[in-house]
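Worksheet for the structure shown next.
One protein chain is absent from this view; the other protein chains keep their places.
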Amino acid sequence: MRKLQWGMIGGGEGSQIGPAHRLGAGLDGLFEFTAGALDHRPEEGIGYGRSLGLGDRAYGSWQDMLAGEKAQDNPIDLVTVATPNSTHFEITKAFLEGGFHVLCEKPMTMTVEEGEEIVKIARTTGKICAVNYGYSGYSLVRHMKAMIARGDLGKIRLVNAEFAHGHHADAADAENPRVRWRYDPAQAGVSAQFADCGIHALHMASFVTGQDVTKLSADTVSCIDVRVLEDDAMVNFRMDGGAVGRLWTSSIAIGRQHGLGIQVFGEKGGLRWSQEHPNQLYYMPLGERLQIIERGEANLSPEADRTSRVTIGHAEGMPLAFANIYADLAEAIRARKENRSIDPAADLYPRAEDGLRSMAAVFAVAQSGKEDGLWCDARPPMFR
Amino acid sequence: MRKLQWGMIGGGEGSQIGPAHRLGAGLDGLFEFTAGALDHRPEEGIGYGRSLGLGDRAYGSWQDMLAGEKAQDNPIDLVTVATPNSTHFEITKAFLEGGFHVLCEKPMTMTVEEGEEIVKIARTTGKICAVNYGYSGYSLVRHMKAMIARGDLGKIRLVNAEFAHGHHADAADAENPRVRWRYDPAQAGVSAQFADCGIHALHMASFVTGQDVTKLSADTVSCIDVRVLEDDAMVNFRMDGGAVGRLWTSSIAIGRQHGLGIQVFGEKGGLRWSQEHPNQLYYMPLGERLQIIERGEANLSPEADRTSRVTIGHAEGMPLAFANIYADLAEAIRARKENRSIDPAADLYPRAEDGLRSMAAVFAVAQSGKEDGLWCDARPPMFR
Amino acid sequence: MRKLQWGMIGGGEGSQIGPAHRLGAGLDGLFEFTAGALDHRPEEGIGYGRSLGLGDRAYGSWQDMLAGEKAQDNPIDLVTVATPNSTHFEITKAFLEGGFHVLCEKPMTMTVEEGEEIVKIARTTGKICAVNYGYSGYSLVRHMKAMIARGDLGKIRLVNAEFAHGHHADAADAENPRVRWRYDPAQAGVSAQFADCGIHALHMASFVTGQDVTKLSADTVSCIDVRVLEDDAMVNFRMDGGAVGRLWTSSIAIGRQHGLGIQVFGEKGGLRWSQEHPNQLYYMPLGERLQIIERGEANLSPEADRTSRVTIGHAEGMPLAFANIYADLAEAIRARKENRSIDPAADLYPRAEDGLRSMAAVFAVAQSGKEDGLWCDARPPMFR
Partner (left out) sequence: MRKLQWGMIGGGEGSQIGPAHRLGAGLDGLFEFTAGALDHRPEEGIGYGRSLGLGDRAYGSWQDMLAGEKAQDNPIDLVTVATPNSTHFEITKAFLEGGFHVLCEKPMTMTVEEGEEIVKIARTTGKICAVNYGYSGYSLVRHMKAMIARGDLGKIRLVNAEFAHGHHADAADAENPRVRWRYDPAQAGVSAQFADCGIHALHMASFVTGQDVTKLSADTVSCIDVRVLEDDAMVNFRMDGGAVGRLWTSSIAIGRQHGLGIQVFGEKGGLRWSQEHPNQLYYMPLGERLQIIERGEANLSPEADRTSRVTIGHAEGMPLAFANIYADLAEAIRARKENRSIDPAADLYPRAEDGLRSMAAVFAVAQSGKEDGLWCDARPPMFR
């Protein structure tokens, strides 16, 4: 099976996101890294791209790359957009319209209006527009979704999600530019911790329950004085399948290293999972004992099996979850090339609609936070 | 050292609360069980009291007991009120006014007005009026309070408390009278899960931080249709020392057995503790590693040492926490008898003011829950 | 129900063991502390006993106490022997022969021969001779025994027990008299860490499987030079029901606080339990998932129910386990008084035969340790 061709925009020398995507895309040998515009400084981008083996498909700008790849007989099959947040919209739009499948880093856009535009373009062009909510690639997260979809928990009553860490808790470090920009509206937009971390937890709540958020109420606070945007938020929400939601996100929770986790409670059972120990899923069927589902155990769902690489008892981690998103996309692209339907167990990558809903939720949190927890519509206008 | 004399109202044959109090009061040999009105049915109460060795100080009603003990040369030193909730006010009031020290089960009263009255009576009479928030007796909960008081965490930014279990999650069991009454306003008042469990978490937040709740916003829901009162609530709050609070309580969280826990985050460190594993306290000083404080380790605070009975590595549990409240009371009573000041490490039992503040918080949660999370004053009028 | 009368020898002012026994014996209100010879110094013993309310049944020596109680119309029902190890034999023997039921601290004797003599005396006199392996009182330890007895695990293949802590790991502290005597043969006998801690793990292995140890091989080492006796030992053993055993004990395992735990593996399932978190028992039926049994859950065994005092989710700890041994003894004594058979769920207190087998195991470990792990018979001669 020939490898698909993959290109990247952003992720230049010294970035964290570049190696992470190259690891994720290359891990299963499904994609070959063949083109890139890796830096907004043309020379640096071309030089770095060549050092990574891209040859004359190392471009000086995304515009050059778009033009160059369109001119190729055998252009890239997928492009990843990993540039600064404010440029995601423009680049994603251009590549979709240019006929390319896109995986865009989150946030997909900076406004709800842009998000709606991307959704429309993706629908019109028929191209894949994926958004990188990478935690949804974990094998046992997929299994939670499968269990809930097949009814193991009955009707879902409540979801409690968290993404709370302590890495921005040091007041002495708050003016450090590496940290400061995140809490500055001029650079980060309307939300800091919720937009950066909380949104992963909210996406996970939707992903595993299969329900969309309809409205929400937020209590946002800045625990360090110099910050304008929130470093801690509690969000209550409602979902279109009737579930109630609670979500806590924080960057001042000293003692917590990452803190993404989810609990789901239905009529017939409860589930609990944590990203820091992702190979175990705690499950209690109503009236029975708490039991531990292990990644890689026999007779899990197809969704779990597809995303599990090593045998039970061996740890798997985040890079493999990330690779699972790329594996989904490889299957989606191949299915199109081969005129067949996609393996349903792979049809789970987050997409433009998720990016749009997330953006609407971010704005709703910001508004509710300003208005004393007023319940706000969390849906983008086009989905109301 | 002669034992103090102790009496009990309520806690009749077959009750759970009776043996728990007798265990807690008797465990350290500080109190002797000498009087009781154990049942609202006079004959049963007298019979059961005699079977427990009370002789002619087994009474048929609390009124008889009040009269009888007042007539004793050597009356009881402390009375515990463990009757149905709606009678706490009347009995506590009568015994305080009769010159007795009282330990009242929670809730101390059914209304804020009654709570204020009890506080006033306690102040006027000078008698001890304690309220049984028993979880505050755990050794490492005491140590959290001591650490925060001496500044180990710096200014407290945020408290996140929980009391979420799954024992009322079975819809088929919701009509069971044993469960049902808790969610029925006619029997339970304005709140179910928050008043029953959440209030313990809120008390703990105040106890360890030394701050009082000023205002709150609540999202209360009933996940099972037949219930009028909430079985799940999220409460955001503010404290008078500047701390922000979040509190989740639930009775439909299948997979959780008890779920009382607290996380406290300050400028200089974070703490995490859980009732289900009460002998470990997780502590991260800012910029250092997470470390595990063990109950019974050397060089903890006087507050922790006083409430730790067995050597490090051995588990201690709830009955000992409960006994610590009684040990506090024994010290308070003795200090008065001996005209000396109380050991400050023992001066930590919850008191009428806590019972009153809790009642005000319950009403604020109920109001806020009805009004879409409106921020409500959580202080009793007399403390505004 | 009248309380039984209880007396104690040893456990004088400032001791740890005295309060622990008084807590355990008094906790359920089954025993009244009525007599004692609490100190080998007559005046101190009498003075301390009187301060604890013993009146003229505070004796100056165990000999006086034996004589005094024999002369009572209503003598003590049970005596606890908590004196220095080398005196256990003599005192236990004298009280059994004097017609008293005895609970002896471990070790019951200093030699196997003495142990056999005690067993014979207990059998001849018909008096209860219990030995305080207190960890066997935990509710879930009782439940393990019940599960195995009823066949839940099938034939037991292997037991792996541990009691490894790090409290004697500091070489700078090794000459401290408080620590040193334990590793000195003149004071401690033939074994240090195994006799002190390991034996609890070995007793537990026998208690839960219902099998006796037949032979063993030991690797004993002293990790700190000045020690003659071992501070770390690994013991392999065989049991009379066919189980294989492994047991590790250490006092130099820095980072471990207590370390008593057991794993049992049978044809049909496995169990795992740890004293530091005694309210959970991990159970995997063959071919199914690991599940968590909680102390206090519904439908456990009668043995577990009898020894569980507070509701599920609340921690219970060591003092309650200790109290369960006393509760067993109260039931055993009452059954005799009432000429009825004992509740089988209470007939689980460790007895003289356990004390004897433990002593034989200690000597076998010492011998095997000296002879390069030679397999030695671990049975006392009278049971070969």
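A, B and C label the chains in the order they appear, each numbered from 1.
The rule we apply is simple: a contact is a pair of C-beta atoms (placed from the backbone, for glycine too) under 8 Å apart; a residue touches a chain by one contact, two chains touch by 3 or more.
Bear in mind the structure is a predicted one, so any value in this text is a computation, not a measurement.
Within the full complex, the chain left out of the display is in contact with A, B, C.
Taking the complete complex into account, C:Ala171 is the one of C:Ala67, C:Ala171 or C:Val228 that touches the chain left out.
Only one of B:Ala130, B:Leu271 or B:Ile293 touches the chain withheld from this view, namely B:Ile293. Among the residues C:Gly269, C:Gly296 or C:Pro380, only C:Gly269 touches the chain that is left out of the figure.
In the complete complex, the residue from A:Gly242, A:Gly317, A:Pro344 or A:Pro381 that touches the missing chain is A:Gly317. Listed by residue number, the positions of subunit C touching the unshown chain are 157-158, 160, 164, 166, 169-171, 217, 219, 221, 223, 232, 234, 236, 244, 246, 248, 250, 252-256, 263, 265-267, 269-272, 282-284, 286-287, 290, 372-373, 375.
Summarising the interface, subunit B meets the missing chain with residues 289-294, 297.
Even with one chain removed from view, subunit A keeps its contact list with that chain: residues 1-3, 16, 19-20, 22-23, 26-29, 51, 53, 165, 257-259, 275-279, 294, 309-320.
Everything below uses one rule, namely that only the chains that are shown with their structure count from here on.
Of all the chains, the one whose CA centre sits at the greatest distance from that of subunit B is A. Subunit A and subunit B have CA centres that are 43 Å apart. Mean C-alpha position of subunit A lies 56 Å from that of subunit C. Per-chain CA centroids place subunit B at a distance of 35 Å from subunit C. Residue positions 294 of subunit C are each in touch with at least two other chains.
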